[in-house]
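Note that this complex is displayed minus one protein chain, with the remaining chains in position.
Our next item is chain A:
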Amino acid sequence: MAPQPPLLTMSGITKSFPGVRALDGVDLEVQAGEVHCLLGQNGAGKSTLIKVLAGAHQPDSGEITWRGEPVTLRSPIAAMRLGIATIYQELDLIEGLSVAENVFLGHEPTSAGFVVRGSVARAATAQLLRRLGHSEIDPARLVGDLSAAQQQIVSMARALSHDVRLIVMDEPSAALDPEEVDNLFRIVGDLTADGVAVIYISHRLEEIRRIGRRVTVLKEGRSVAGGLPAESTPTEEVVALMTGRNVEYVFPERPEAGFAAGSEPVLKVEGLTRRGEFAPVDLELRPGEIVGLAGLVGSGRSEILETIYGARKPDGGRVLVDGAPLRPGSVRAAVRAGIGLAPEERKAQGLLMLESVSSNVSVSTLSRFARAGWLDRRTERAAAHQAVRELSLRPDNPDAAIRTLSGGNQQKAVLARWLLRGCKVLLLDEPTRGVDIGARAELYAVIRRLADEGLAVLLVSSEVPEVLGLADRVLVLREGSVVHTADARELDEHRVLDLVMEGSPTP
């Protein structure tokens, strides 16, 4: 008997977005009936890969074969027809429709081709929910009324409502209690026993050891290891694979450790907290200092930054600039006190994409260039020009449309905005996201120079080496709490990853 071809093979998959090579040659092989785990740091390409597999993105090159036959996944529907279902981390259910309507959305049981047979859909949904061990969910209820865990079950029922052979689960356990996780694993076990394959994405190594059979590790858009045995591969090896780098970043020189210890902190955060997002956080920031927050997505990093900035209202605690407390939940108060933010989503939160570089830089300082509301556009443009020149932004033209700039230069425009305003504290949320490798070193140098000139910088990045290389001090976050604080020189990437994934420092 000829050996069974694998259920799915992907080879040499590449996918680029403007400015980023998200996938740079990924190989993946999945057998029927196995739980195949996908591991990698944030930005390693996991999400892009599963979107390719779901037919939501088209790869630039590479081959996909399905049960031995080459296929093209032109659209999500094409993937579904083959039997590939994806359960995204952010649930994609429609809250205003019932459970049954969601489960059969797009393939409703009908008579005469268009009359939806609601009772049939409800009965079939009830059966699927029973199979998933959640018969208590009423198929007629609105999805919006269900808990997050129940919604996840509905997503799974939707996946099973197709004739499914492969289910992709993107961090399915992230929103679940331990008991619900047990139930999830039982379901996964049942599915694989029926010959369905599962691609399982999780940051929790213990889970992967419990249910995974094999592991593929992604790093910087490449698969660096495929088909490792999930149970027996040592953690060390997995972490080494995830972090080993071909590209060495060039970080600017740091001042000596503890250089700022004598000076008064410019920013003080005392017991700042937001329920469900992060536990009380204390931190101090001195002029000239870069402090990094390291943690996974969802560990509360960005939330802390945005709360300090007043964009989110804290449930407790306070923020002081030069000893004076800020009005909580007010961006304007924070800006007036001298805080600036370079937000995580540069395009959505930071830039006016239809405008010029100059307008984007001057937007926080407009009144300085105005007399009685009347803008002096020459002074405005000259000041903006000066600010972008100091950061060597290219092109050296304040009238260029911001959307024509590269990611790194767009980020410099955001920094120039705060430089122009003369702020004292700079909050940077993922400053190098979407910035290509070459331009990063320059951005790092700019950030360090701003600090050397007396700015206090609070840096958030999901790239651990970036935090370690750029910051003076590092706070490690895990699920909303600071689990470790240390001088950046005393930490290494391995240690930080252990901390953010396991929560307990390993010696």
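Criterion: a contact is a pair of C-beta atoms (placed from the backbone, for glycine too) under 8 Å apart; a residue touches a chain by one contact, two chains touch by 3 or more; residues count from 1.
In this text, contacts and distances are computed from a predicted model.
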{"item": "Per UniProt, the name of the complex member that is left out, chosen from \"Acyl carrier protein\", \"Ring-1,2-phenylacetyl-CoA epoxidase subunit PaaA\", \"Protocatechuate 3,4-dioxygenase alpha subunit\" or \"ABC transporter\"", "value": "\"ABC transporter\""}
{"item": "Selected residue (touches chain absent from view) among A:Glu108, A:Glu270 or A:Asp452", "value": "A:Asp452"}
{"item": "From A:Pro6, A:Gly83, A:Pro252 or A:Pro280, residue that would touch the chain that is not displayed", "value": "A:Pro252"}
{"item": "Residue among A:Ala193, A:Ala261, A:Ala324 or A:Ala348 that touches the chain left out of view", "value": "A:Ala348"}
{"item": "Hidden partner chain, residues of chain A it touches", "value": "250-253, 309, 311, 331-332, 334-336, 341, 343, 348-355, 359, 363-364, 366-367, 369-370, 373-375, 377, 392, 394-397, 399-401, 403-406, 408-409, 417, 438-439, 441-442, 445-446, 448-449, 452"}
